[in-house]
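Please find one structure pasted underneath; my questions will follow.
Left out: one protein chain. Kept in place: all the others.
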């Protein structure tokens, strides 16, 4: 039940002018065949190979793409991860779009894997956020999973996260939780953002299902976790707020005992993963 | 003659579930008004403010967005750059999409400005590449311009850049240039990628309009520039190939006398520019 | 923050050939003005008036639509609910599409209101299902809310409901709940469909957040509710399965103490609500 | 020359979140195969089986759908009408959308067949109207044909039906017919709505090709038919106006000798036809 | 109830790269205002002015377009027909697309007017065909009307025209007419293509509503008209088949007494109408 985003791939090829690649059309004969190798230049986790295959197929279904690893594989620098055979024109014209997808998604998966490794041995799961690239959310969230992370809600329509401004508007934490329960589908839990211990206490008393500790220092965070565990042992706790993809900082946050650490950097600041396409 | 990408903005809002923001709909009264401030957290160059305004308007035309700086402005940390007034629901529901655009584009503009500054005093212009985010090329290329950079071709259909594989396919540099001239629109120049001095010489003799020095060390690059200037003083020279957004490296490359330095990192690895939306 | 589905309205007008209404174009002069009254023929709850206004505007923005009641209003037969003024051609050409939306959505709101009234005095909320018209889900779910009902999940992507076949595939109730917890976003509750008391018991022990009693007779349902309340007082209980929009049956189900009754009939079998457009 | 509405099916699957069915993705193994049976729960006429097959294929082309009856077949309760084999995930995730199409379209075909049967032995054909579900007109009109009914015009652009308001606007029946003849394509007949015998007489004299008797009682209708047959034996006569899908009423109308009876209820109020998908 | 094809206009502007007009963006200052005049170079009938206005507005709503004549007006060479005022960039960038629409549509209207004039004094109406430009049918058919012509059916779905191959497939003229009556909506007339007098006779006897005389010489055509008028005075007669937009030929055909002459050339071979945009 794969769900290849064909429309997105098509649009990316058109955006790149790949169907009218003047250089290739004028210099490469129609019948020439190519044998290409996709090779990593970094170590990390690969994501986006199914998109790569679909991209070449979209331009020309005769390009055969053989994947030597699966999405989610850990790779070494210089590793051959896929082989292309088919019309040289199509391989050349689709190359850039394919690598643009692959480099971005593998960059996200790799950064995620580094963060997951940093908190190994703790209960903390690494979560993404809604700070994704417009148009690429589903792909980027899948890359996070491939890197070993977990997904937060996919959008404003499938999760309830009450923040400061919602609380002000509703007239308090208890009121906002009550309002959310009254309207929201019954399958959704209610998460409440808290910046102080007293807000945590109030949220717990008001029946929050999940507590979000936002922008707390490590000591306060630890106290908040202890408080929560004492009052409501089954309540889930998430930490967020400019934590960054820094191992030391991640370990410190994880050591407080939170269930989740959410990181915007996974998707908004992952450096490109360098991958090249070489011809035999 | 602005060309706001309304369809992209609309799709981004739908991708985020912004039209069915359960939390906001259940906790914020319909008639509540908001007063929001968009405030930078970093120093850099802003890009994407017109997209921000269009994003809020797309969700609800009654949100008034007052821009205090223009796209391309240099800003300091903590600077107030825009004010929002209007229905609180719309402001809350569109916030994330608006900031996702703004953070990414300002990140690109800021990184570009740093690179441009690094080569100040030389003849070198900083260029982007086709290593952009699928779906966002036009916006990202505009961000590069706002940061003081210049754009390379926008796609495969509006520029001729003959690379190694084209040369092989055509049977040599001279043949590939001849083939391109025979078919391509007469308004396009022909650029040829060269990795060695002898390739540069061959390309010049064959009538290339622009020489691309790819992956050369600084000394070879300098020799290539000298060779080119001696043979064909009016030929343009571009340097590329894993140069990276590193000031020292950029200065070294620029010191060789090239006309252009193209950098994939401008668009594929610019870190997010941190900007927040705060309510009064 | 209304989210009028303009693309759907446009498509409906095109589907009806409303932009090339031969009869009207040939018999009604371009400049002729109309004064139309939208009048109910039944008693019930109105839904879809904002769609009606948008439909006329889409055909011709000069049609002024004055709504005399709001969506969700209870109306009597023969009640004037909206007035139209504007170019006669546009009013005539858009009439059918506007009334098609209004009749269907008001039919759903009215049937929902009847079901809600049937369970008045109990704790049971009336829920819709995913048995909606392809393309109209958001509108139909809004009509259910306007009729006093509540929405179940909006799709397979924003709620977890483990049914018989999922349980078989996962190897048991406990395994399926565990699998869901491991992958699903942490803001989603887990609902499990049960057809017998022993299944209810097993689901509760395995940590289900919500129990769905499917196709049970009233006595078994009552026992299931008692069992659940005794073991896990905070667990929510939903009844479903060919209950139908029958008041007596609804009261019986509600009397068992369930929290929710979900009814496919609300959206898949609501009779059209008869409304006419008359000209002065 | 089938014309499967792939875009509509795709949109329906996306509307249902079927490509990200969290429950199924987390509980059903990737490689698990399913064997499903589509079984009727009512007696009636089936419509929509080709849509069902296309729906499963759209989600995963590996699902094999074997149809045991064709669209238009009369079925009994409990009858096995189609068999599915293929990846369990795809079968589970597409099930609801497939059944939503099938239940609605079979409901329309079944109601149509009942109405057709009610007028058997008369010359009257049962016609649909433009009171269809926005987005589904072509499918619903096909379901009417499968149930033995006939289609009225498909939209405002491919038929001329002059109603009261057109007559007023044109300045009379004769003027409106003349205006329509002057502009409309010559392949279209002209139908005129009449509410009284004198209007019928005027329409006949003015050269109407088809007479629509709207909201007449049975006696007036009979007189109108006699009048028409006497003056213009070749003119077609249609009866409409809140006739409803009631057998006794239909027989009475048909007994007047009209050529057509048009019924909005066929498409706007047909109850869902109950069909289930069971797994072996 | 205008129905401006905004999507088509938008697509045409994007096809022309009008939103990224490099020449204009680099040479014309942002704030510069233009005053442009649209001036004819030929005599003829204008069609497409509303499209012209919409094209400039689509690029920039600040361009004010003042139309000095209406679509359908007869113009002389050198006549000023519209004035533009607004941002110079937008005027320059949208010019070509606007004139492409205007030149083509006015070319069609002008050729149609010449053909209509050629048959003046006869009963013959000039009709278009389905030989239109893919994507522009509605606009081209409107241009035909503006030139004084009439429209044949707009597509295969809103008219019945039985040709040679249909007759063969159905087993004869009578069978094909019977089959069409049994299935087609009752508001459609049935036209039958005939190439000989005996076919005309057969079609009349079988109850055709309209006779199409295809590729007949003038004498045969005259006989066919006489035959038809004698047998069925109310039957309509159309002539078609490589008649061409030649006045003498058109007069000869019209003199036979046919009701309609259909001409593919109106839409597939009308020469462009030369119109220029000049700046003050």
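Which chain is which? They are A, B, C, D and E, in the order written, and residues in each are numbered from 1.
Keep in mind that, in the parts below, contacts are C-beta pairs under 8 Å (C-beta built on N, C-alpha and C of every residue); 3 or more make two chains touch, one makes a residue touch a chain.
If you're wondering where the values come from, they're calculated on a predicted model, not measured in any experiment.
S.K.: Based on the whole assembly, the unshown chain contacts which displayed chains?
M.R.: Touch partners of the hidden chain, whole complex considered, are A, B, D, E.
S.K.: In the whole complex, not just what's shown, which of E:81, E:180, E:224 or E:261 touches the removed chain?
M.R.: E:180
S.K.: With the full complex in mind, choose from B:39, B:68, B:174 or B:236 the residue touching the hidden chain.
M.R.: Among B:39, B:68, B:174 or B:236, only B:236 touches the chain that is not shown.
S.K.: Which residue from E:49, E:65, E:90 or E:188 sits in contact with the chain not drawn here?
M.R.: E:188
S.K.: By the contact criterion defined above, which parts of chain D meet the unshown chain? Give residue numbers in ascending order.
M.R.: The list for chain D reads 1, 3, 138, 154.
S.K.: Touching the missing chain, which residues of chain B?
M.R.: 127, 150-154, 157-161, 183, 185-189, 191, 209-210, 236, 238, 259-260
S.K.: So that we can see where the missing chain sits, which residues of chain E does it touch?
M.R.: On the side of chain E, residues 8-9, 11-12, 15-29, 32, 34, 88, 92-93, 96-97, 99-101, 103-104, 107, 130-137, 154-170, 176, 179-180, 182-185, 188, 242, 264-265, 268-269, 271-272, 274, 279 touch the unshown chain.
Just so we're on the same page, only the chains that are shown with their structure count from here on.
S.K.: Regarding the chain D and chain E pair, does the interface count as same (over half of residue numbers shared) or different (under half shared)?
M.R.: The interface is built from the same residue numbers on each side, given that over half of them are used by both copies.
S.K.: Identify the chain whose mean C-alpha position lies nearest to the mean of all protein C-alpha atoms shown.
M.R.: The chain sitting closest to the overall C-alpha centre is C.
S.K.: Roughly how far is chain A from chain D, going centre to centre by Cα mean, in whole Å?
M.R.: 46
S.K.: Between chain A and chain C, what is the separation of their C-alpha centroids in Å?
M.R.: Once rounded, the distance between the two centres reads 34 Å.
S.K.: Which residues does chain D have that touch at least 2 chains other than itself?
M.R.: Residues 19-21, 25, 93, 154, 157-161, 183, 185, 188 of chain D each touch two or more of the other chains.
S.K.: Sort the chain contact graph into one of these: line, ring, star, complete or other.
M.R.: other
S.K.: What are all the chain pairs that meet the touch criterion?
M.R.: A-B, A-C, A-D, B-C, B-E, C-D, C-E, D-E
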